[in-house]
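Notes for the one structure printed next.
Only one protein chain is missing; all other protein chains are in place.
Letters A, B and C name the chains as they come in the text, with residue numbers starting at 1 for each one.
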Amino acid sequence: MIAVLKSGTTPDQVQHLVAWLKNMSLDVHISEGAEVTVLGLIGDTSRVDMDLLKSLDMVETVKRVSEPFKQANRKFHPNDSIINAGDVRIGRGYFAMIAGPCSVESEEQIIEVATAVKASGANILRGGAFKPRTSPYAFQGMKGEGIQLLLKAKQATGLPIVTEIMNISTLDLFADVDIIQVGARNMQNFDLLKELGKTRKPILLKRGLANTLQELLMSAEYIMSEGNENIILCERGIRTFETYTRNTLDLSAVAALHELSHLPVVVDPSHATGKAKMVSPMACAAVAAGADGLMIEVHNNPSCALCDGAQSLTPQQFDDVCQRVNRIREAMA
Amino acid sequence: MIAVLKSGTTPDQVQHLVAWLKNMSLDVHISEGAEVTVLGLIGDTSRVDMDLLKSLDMVETVKRVSEPFKQANRKFHPNDSIINAGDVRIGRGYFAMIAGPCSVESEEQIIEVATAVKASGANILRGGAFKPRTSPYAFQGMKGEGIQLLLKAKQATGLPIVTEIMNISTLDLFADVDIIQVGARNMQNFDLLKELGKTRKPILLKRGLANTLQELLMSAEYIMSEGNENIILCERGIRTFETYTRNTLDLSAVAALHELSHLPVVVDPSHATGKAKMVSPMACAAVAAGADGLMIEVHNNPSCALCDGAQSLTPQQFDDVCQRVNRIREAMA
Amino acid sequence: MIAVLKSGTTPDQVQHLVAWLKNMSLDVHISEGAEVTVLGLIGDTSRVDMDLLKSLDMVETVKRVSEPFKQANRKFHPNDSIINAGDVRIGRGYFAMIAGPCSVESEEQIIEVATAVKASGANILRGGAFKPRTSPYAFQGMKGEGIQLLLKAKQATGLPIVTEIMNISTLDLFADVDIIQVGARNMQNFDLLKELGKTRKPILLKRGLANTLQELLMSAEYIMSEGNENIILCERGIRTFETYTRNTLDLSAVAALHELSHLPVVVDPSHATGKAKMVSPMACAAVAAGADGLMIEVHNNPSCALCDGAQSLTPQQFDDVCQRVNRIREAMA
Partner (left out) sequence: MIAVLKSGTTPDQVQHLVAWLKNMSLDVHISEGAEVTVLGLIGDTSRVDMDLLKSLDMVETVKRVSEPFKQANRKFHPNDSIINAGDVRIGRGYFAMIAGPCSVESEEQIIEVATAVKASGANILRGGAFKPRTSPYAFQGMKGEGIQLLLKAKQATGLPIVTEIMNISTLDLFADVDIIQVGARNMQNFDLLKELGKTRKPILLKRGLANTLQELLMSAEYIMSEGNENIILCERGIRTFETYTRNTLDLSAVAALHELSHLPVVVDPSHATGKAKMVSPMACAAVAAGADGLMIEVHNNPSCALCDGAQSLTPQQFDDVCQRVNRIREAMA
């Protein structure tokens, strides 16, 4: 960490600051230039409060030279991580094709969708049981019952399952769930992250709507610092001024996260765009950008002609996406 | 709620959709125009999934005519609410001057600051015990012990106290806390909101970093829908592209929230700007915009010359802010 | 266009508003519902000031049913447009591989780069002569002399050239330029757009840093409304909170613009990411998303070891990108 002091800082002030920093077990290397004094802080700077340091009158600027995340950092873990979920591996060339309905609605529905997406090439089943909704009056999911139905679909198809947790008090219900999802709105629910860090379950951690990649990696670090290294990062669109799509899918996040971290990165084009028609081009683009997996909403509701235009794909549309994705994966091999 | 159908929608499709809507206990008023068909949905539209409706192929656009929040809505509660915290009232002309340190550090510190801010005119004491930090390696607060020290300061000064909760499992520790704060990062931690809705404690609900005012009011609605109507809204700065200030204080939120809701609105200029020098002008501006209160960081650390430039004010600086604010409040009376 | 009136609007007020709208040569279809009155405006609503209409006391909301752009609109021009630049065609399956240095620096440089990128598969040469810089003290480009050097490179290689205009008063200098670029900061320089609309030159129109797709299409419409239909849209990254990349490349813009408009869409991964290492994955992703072309910075400065890490690719790196892109294009065919 580098701290640049303002010109006009007195030797006395510098000494004061250096003493304070050394008190935090840091080594301080002082470099006095013609115009500015630069302090190089050496040691475990992850504990230094940058905001406080920056706010000091004598400090012009503070800059981290090393990233504040360690366990998620590729520098200390050069090889891609592989995460195991049931029999499925994710990362380092192993690809996760996660598909399923937005919400679990019935046993018939979830088994039918699971069977269909498996036939097209999906290797993990998704389905929402606990649903975070902006409105308290909206459907909040089937909760524990939804998880039971997912487990039946897992039994029927052999697909490992992923579903979202909203509250650590429900953790017992996730005992047989293969991957626990942390949703975008809980990305900085630090207490939830810490508790999940005490489990050994794979965690699919979604990026928050207005969060930076560093913040996402710091949230991964929260989980890893408690001992759970099984993290799958997920880009699912960020909030921008564009209104044509629900969110804006940030595919450069895939390349950037691969530079910064060894953790696998999957992409959710369904939530990012909110439009069924855009899922296919964005799924292809995600794969071309190097994503380690996709997470795609598929419904199966032949009796409900109403839902044709929704964000979810039909099994036929999903099958088409799988084929396109495979062709691109082959071209890149 | 209004749904505009695309031109070219067949009578059969319209009938299908209307049947589906009526199935949700809504009355549907159909108006066929030369170019478009408009459906007026009457009844409890707060349960309608707008995103699903919008995503249907035949639907051009969906627009709420009434806001999706009810209990927080000024339309159904025209008078300003007053929230009681200990002996202090907030709203409808009653002003909350909340002050105190960012974190509780020691008994001596918190009592000294509390005594000083009370002397300058503060009527509520703030202090962080559970601290949400981006990094798992940063100081996470004194936790339960911090709350104990706040209670000592309350006893010493008579000031009611406000402090942040991060996890509902710690609720017991807040039994004697007067106002429970929900931080910006937990604004959409819906399970936490619901649990706080089951208490009758005043809740200070901070706006999320990238959340709209409607989303803030929907989060208030989560708490109110469980029976707790004691909500104080707090504008604390939103994330923008500007980097000179830590966040961007959105003071039009004060006027807008007063139009939309009956709940009191307080403003936190310390977190919003991250700069001690800017607290005074922004505190004055907030009051001129009609804020029902301010929340200001004040520290008391005479031995630590380092901290002079921090976001926190010294007691002397806080005293000066109080005087300026009072002059503006008088000018507006 | 649909205008929803507030409940409580008097018949007299409705009549007043309808008369005002009819005065603008619009037909108005009134539909009175139990709770709201909806006006359907039929005719040339592109002239209606939505903001004014929205701001009327009696109006709850206003919604366009048809997009405010016409000539750029796919609805009125279902087939993809093809733009001709010299012998090169862009759109409807014809792919533009635009490459060249950020700035033209010397005759030797531009000819060397042009020759190299042509050998790798580029079919259009880019190079900045007029450079929009945030600082008045930064290098502002070689201006007219730069265009002369581009023309020499065009003569040497046969590649058509694209370069940026900043001021209509320099238009004469662009007589032999094949494609005129409008930069992101001039996307809403409406007077410049109108003047370019009076030419018949192909215009490469870059999306502004914080502009929506509709705003981009309205800027295309400015050019087209003056008679010039030769527009190439360019996604070059938008401003978000992410700082790891210079901007955030919005690849869903490719799919969305293809839905909304018949104009070709090219993608500039160099400016979007600001990092040479990320150009290759983002170029591949853009192609997989359906882009009609790429615009990539390539420099050739073997004597300057300093520049190796810059946003520009070396000719060798560019050659590698071309091969990857071709493999993906083949997989998609």
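Quick notes on this structure:
Following the convention adopted for this analysis, contacts are C-beta pairs under 8 Å (C-beta built on N, C-alpha and C of every residue); 3 or more make two chains touch, one makes a residue touch a chain.
These numbers were taken from a predicted model, which means no experiment stands behind them.
Only one of the listed residues, B:15, B:155, B:252 or B:316, touches the absent chain: B:252.
Among the residues B:13, B:120, B:189 or B:273, only B:273 touches the chain that is left out of the figure. Listed residues C:95, C:222 or C:318: the one in touch with the omitted chain is C:222. Within the entire complex, the positions of chain A that touch the omitted partner chain are 2, 4, 27, 29, 31, 33-36, 38, 40, 42, 60-61, 63, 65, 210, 239, 241. Touch with the hidden chain on the side of chain B covers residues 210-214, 238, 240-245, 248-256, 259-260, 272-273, 277-278, 281-282, 284-290, 324, 327-328, 330-332.
Contacts to the hidden chain, counted on chain C, fall at residues 13, 16-17, 20, 44, 46-47, 49, 51-52, 55-59, 68, 132-139, 166-169, 185-186, 188-191, 194, 209-210, 215, 218, 221-222, 225-226, 239, 246, 274-276, 304-311.
Throughout what follows, only the chains that are shown with their structure count from here on.
Farthest from chain B in terms of Cα centroid separation is C. Chain geometry summary: the mean Cα position of chain B and that of chain C are 39 Å apart. With centres set at the average Cα position, the gap from chain A to chain B is 27 Å.
A separation of 31 Å divides the Cα centre of chain A from that of chain C.
Multi-chain contact residues, meaning those touching two or more other chains, occur in chain C at positions 210, 241.
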